[in-house]
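To keep things clear, I will list the structure first and then write my remarks on it.
A single protein chain has been omitted; all remaining protein chains appear in their positions.
Each chain carries a letter (A and B) given by its place in the written order, and its residues are counted from 1.
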Amino acid sequence: MTPYKELLWFRTAKRMEILNITPDVEEVVGKSGVREGLALVYPMHTSSAVYISDSDPSLTEDLASILSRLVPRGAGYHHDVADPKANADAHLRAVLAGHHVTLPVSEGRLDLGTYQTIYYAEFDGKLDKEIQVKVLGV
Amino acid sequence: MTPYKELLWFRTAKRMEILNITPDVEEVVGKSGVREGLALVYPMHTSSAVYISDSDPSLTEDLASILSRLVPRGAGYHHDVADPKANADAHLRAVLAGHHVTLPVSEGRLDLGTYQTIYYAEFDGKLDKEIQVKVLGV
Partner (left out) sequence: MTPYKELLWFRTAKRMEILNITPDVEEVVGKSGVREGLALVYPMHTSSAVYISDSDPSLTEDLASILSRLVPRGAGYHHDVADPKANADAHLRAVLAGHHVTLPVSEGRLDLGTYQTIYYAEFDGKLDKEIQVKVLGV
């Protein structure tokens, strides 16, 4: 069966913001017609990450805090000299958060654990960004 | 060929504990009948992670130390107020460790490097936890 692809568009209100995109990904998997397989959820940008975590939305603030502490903004990065956007922190935080996820699809649906939620973390937002969902299987 | 799915169950003795699950995953790949493809090793929880590392078991203590230093327990997290389990550290450590892995399957077996070992890191244990292995290929 031909893999199914769809692009989801998001624009965050803040520079760093984390959104629950579980319903959006579930809808794509439903449309794909794949009953058993894998779904790749893949940001087309390098200052964005998709990760799996608990359903409690307050955890997103905790992750944002941790990443801001581990990778402070403007801490003398070479990229901030090379690029006028000076967004090295955003690129580096995306690497630590993991960038993309590969999820199981079973019986025509995303096969997640009870509290598992798919988050899109944007580290250089207020711009249109796209996330590709690619579903492969039978 | 229909992808193969199996759930592995684990219960750690300690709150934070890292187990070598390579033989368990190898067995599932063997049973899947897939000769060439990919194996997703995916915890169904958000305080668990699966990662690839060296076969030396003492490295698991080093990773546990590093993650405990980068994400200390009870460091004023919003989630620790919202959730009576106060396990924000466990969720955040799982994100940094990477949550799940996608592994190559070749000639009917996991196609790992010589010293590569599959680890299940539990950050909020002493409970039954499941890890899904989904094998896709031909």
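Convention: a contact is a pair of C-beta atoms (placed from the backbone, for glycine too) under 8 Å apart; a residue touches a chain by one contact, two chains touch by 3 or more.
Since the model is a prediction, treat every value here as computed from it, not as a measurement.
Only one of the listed residues, B:21, B:96 or B:133, touches the absent chain: B:96.
Of the residues in chain B, those that touch the hidden partner chain are 36-38, 51-54, 56, 58-59, 61-63, 66, 70, 96-98, 101-104, 106, 111-117, 136-138. Of the residues in chain A, those that touch the hidden partner chain are 1-3, 5, 38, 40, 42-47, 70-71, 77-79, 81-83, 88, 91-92, 94-96, 98-100, 102, 130, 132, 134, 136.
What we mean here is this: only the chains that are shown with their structure count from here on.
Spacing of chain A relative to chain B, judged by their CA centroids, is 20 angstrom.
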